[in-house]
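In what follows, a single structure is set out as structure tokens and then discussed.
A single protein chain has been omitted from the complex, and every remaining protein chain is retained in its original position.
Letters are used for the chains, namely A, B and C, taken in the order the chains are written, and counting of residues starts over at 1 for each.
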Amino acid sequence: VLQHPGLHLEFASANSQAGQTALIAGQRVGFIDNEESALADAALVFSALPHGASAEWVDRAAASGAKVVDLSSDLRPGNGHADGVPYGLTELTRQAVESAAVVANPGCYPTAILLALAPLIKKGLTKPGATISISAASGVTGAGFTPRPDLLFAEVTEDFRAYSVANQHRHLAEMRAVIAELGADNDLVFVPHLLPVARGILATITVPVTEEPGNPLEVWEEAYSGEPFIELTSEAPSLRDVVRRNVIRISCTVAKGIRQPTLIVIAAIDNLVKGAAGQAVQNANIMLGMDETLGLPA
Amino acid sequence: VLQHPGLHLEFASANSQAGQTALIAGQRVGFIDNEESALADAALVFSALPHGASAEWVDRAAASGAKVVDLSSDLRPGNGHADGVPYGLTELTRQAVESAAVVANPGCYPTAILLALAPLIKKGLTKPGATISISAASGVTGAGFTPRPDLLFAEVTEDFRAYSVANQHRHLAEMRAVIAELGADNDLVFVPHLLPVARGILATITVPVTEEPGNPLEVWEEAYSGEPFIELTSEAPSLRDVVRRNVIRISCTVAKGIRQPTLIVIAAIDNLVKGAAGQAVQNANIMLGMDETLGLPA
Amino acid sequence: VLQHPGLHLEFASANSQAGQTALIAGQRVGFIDNEESALADAALVFSALPHGASAEWVDRAAASGAKVVDLSSDLRPGNGHADGVPYGLTELTRQAVESAAVVANPGCYPTAILLALAPLIKKGLTKPGATISISAASGVTGAGFTPRPDLLFAEVTEDFRAYSVANQHRHLAEMRAVIAELGADNDLVFVPHLLPVARGILATITVPVTEEPGNPLEVWEEAYSGEPFIELTSEAPSLRDVVRRNVIRISCTVAKGIRQPTLIVIAAIDNLVKGAAGQAVQNANIMLGMDETLGLPA
Partner (left out) sequence: VLQHPGLHLEFASANSQAGQTALIAGQRVGFIDNEESALADAALVFSALPHGASAEWVDRAAASGAKVVDLSSDLRPGNGHADGVPYGLTELTRQAVESAAVVANPGCYPTAILLALAPLIKKGLTKPGATISISAASGVTGAGFTPRPDLLFAEVTEDFRAYSVANQHRHLAEMRAVIAELGADNDLVFVPHLLPVARGILATITVPVTEEPGNPLEVWEEAYSGEPFIELTSEAPSLRDVVRRNVIRISCTVAKGIRQPTLIVIAAIDNLVKGAAGQAVQNANIMLGMDETLGLPA
């Protein structure tokens, strides 16, 4: 927001840090208590409150006349999805975002995985009844900034491990709901891992398909033609291609030497940008009638 | 070998470093030219020559009367497998190794993946005709020690990427051959990734099965009872559990909320120990009639 | 240059990569052979050729009428310094840079260390005859991009070591020459270290002074008042404060409990930005009569 040419920061609230300041992008920002928020003065409010605590403030902000981008999971599909609140996976729901008063900003894993899968699903190419297997890995900022022993440097460096195995990750409901809405008849196996990097998500997705495509990237090229924040690559994307940028990079190859036609789709995003704050600004730009790319690092 | 109580290093050859010395485990070791190797003086030879160059020296060493552990892929299943040369995945082939003159030491990825899959396959539990999806990640020592721009610290730190996508990894033939020998009617999708860590391999395997087991670890407990280097865990294993040790750690959970009964099997090893030199010593111990665990870090 | 609103890239030469292209800041750039460089079409040339090879091309570019920023050490003080070629430590030599045809862009360590020491030296506060002790650490990009075994990820991660000990670093002559020009009667002990990070330099400098200052930062505040790229902090600076930015951050504290009045000055820069390309653009901006901050990340 501080670096955005079309936005002005009216206030920043943070109960636990109320009264403190932080140096952000060369500017010193003071935090106020949530209750002191001058909601009536805001044209748009970003709510990054914890899951469960956010919905109430979304209502308060909306009641005060502000548009709202909710970064929590409270209003996302598969969670407490509310009527009239579009899911802000911008490239798929741009039209609904344009006229929305409130947008539910997607989770970081769902952003990477759903943008990667949507073109296949919408064209009916995923094999009906089949399981899509997703192995994903995230940098540690994906776990937030609360100090936890298992996120200390000495515990994470030189390590790699899966977590929330057995389809227990809280983002799974969001992904299932969206692929169903898109028309998929597929199950998901989702195994996230913790990477010894600060930021970035890479998802490697094995998708049984109805038939082997000639040019595997064609489906995405058609679906995402002209999209400013989607990059399609013949080489497998890597985290360093996307960190500090509001983009997703997607590659697709055909698995060789097996009987069932199967695609290997790989997607990479920065979990803090396209997977969170960047996409939130992208949605805000649209809601406020500004250029969608304004203030965003491409 | 230097720290092994039952072995004595007769010579170490290394053409590219012939004439040089290295400090290993507190002892200074000199390297000779391969051609100066006193093969006749050796009871056992470890050949760690490059793929393609090793087979000839295995023959020369065997002809001189030495037993041989070949760490290259030259004699492995799916490559140039030779009759009478057992595959040294010790826990599966111990009896054949005992009486062998030459053993083909497994690759690092196959060690982790095959030890993880074998108990399921041998009990006929993998779903016939189904695809097993393997997402694996390796530390950079898996790529060897030849300086390459893409392995420089500045290129690897804070990055993560897949490589040899589309079932193009050279270890795939080895894995396919072994699971077929074990009786599996399954295809493999194998996507390896490069981790920003020095050592360690973690494989996350999605396996369609004929039916959901009650206690998912039971199959492995039964197959690997009493094995000194196999650790079964209810929690997903991590690299730091296994680095610098000659062990594999395996976990298994049932994927929840999907129609096709599916297991998520995760295995971790140190690619330089259980995935290479450690397993080579384990095989050598057996071939020489010594205690299998001698000189190996548990 | 590609992201600079006042510059246009006419050509990029790179003998070893001639004919290849690279994706830089979202644009694909082709490299030509040095000899194909259309020097006459360039208003300004950045020479980043190796030390020893650069001076000749600086002459050729200057002869063709282009202004030149030389990033090699060929023309720096203490090396082959040439008359009329100012040293481009911008904050100290701005006036000379304004009218220069050729500027010698400083080395990365000298940028951090000289900007940190200059205010003290110019006020005559360093103790005459005393030794200034500099312990500095650099990320691995400071060593360039040529693949070397000791710069492989597996060799650098979890390690830390000094190099060029005993005052043998090639940047020492540059620093000695400049502090002498500034009027210092001091010796330097300089010990650089290799950090397991990609980028950034931190220099910790112990300076015997003639007397203990009341407010240790005052000397720098006075010297650098209004400078857009110099940040003075009461807390010790860290690499993450400066990476990807064209700034230097400097702190100063008085060593407590010792007899000789002594300051501990700490400076941090990004070796690739303020320590190289960023400062080069800063100098180019001045040489071309543009706003000094144009195109530079603050």
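Going forward, a contact is a pair of C-beta atoms (placed from the backbone, for glycine too) under 8 Å apart; a residue touches a chain by one contact, two chains touch by 3 or more.
Just so it is clear, the model here is predicted, and its values are computed rather than measured.
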Among A:5, A:19, A:84 or A:147, the residue in touch with the chain that has been omitted: A:147
Listed residues C:17, C:135 or C:210, member touching the removed chain: C:135
From C:188, C:217 or C:294, residue that would touch the chain that is not displayed: C:188
Contact residue for the chain not shown (choose from C:5, C:84 or C:257): C:257
Touching residues on chain A - with respect to the absent chain: 139-141, 145, 147-149, 151-158, 196-199
Touching residues on chain C - with respect to the absent chain: 129-131, 133, 135, 137, 139, 155, 157-163, 165-168, 172, 176, 187-189, 191, 193, 195-200, 202, 204, 206, 208, 236-240, 243, 251, 253-260, 262, 264, 266
Missing-partner contacts on chain B, residue numbers: 26, 157-158, 244, 298
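Basically, only the chains that are shown with their structure count from here on.
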Chain occupying the most central position, where position means C-alpha average: A
For chain A paired with chain C, centre-to-centre distance based on mean C-alpha positions, whole Å: 39
Between chain A and chain B, centroid-to-centroid distance (C-alpha), Å: 37
Sites on chain A at which at least two other chains make contact: 157-158
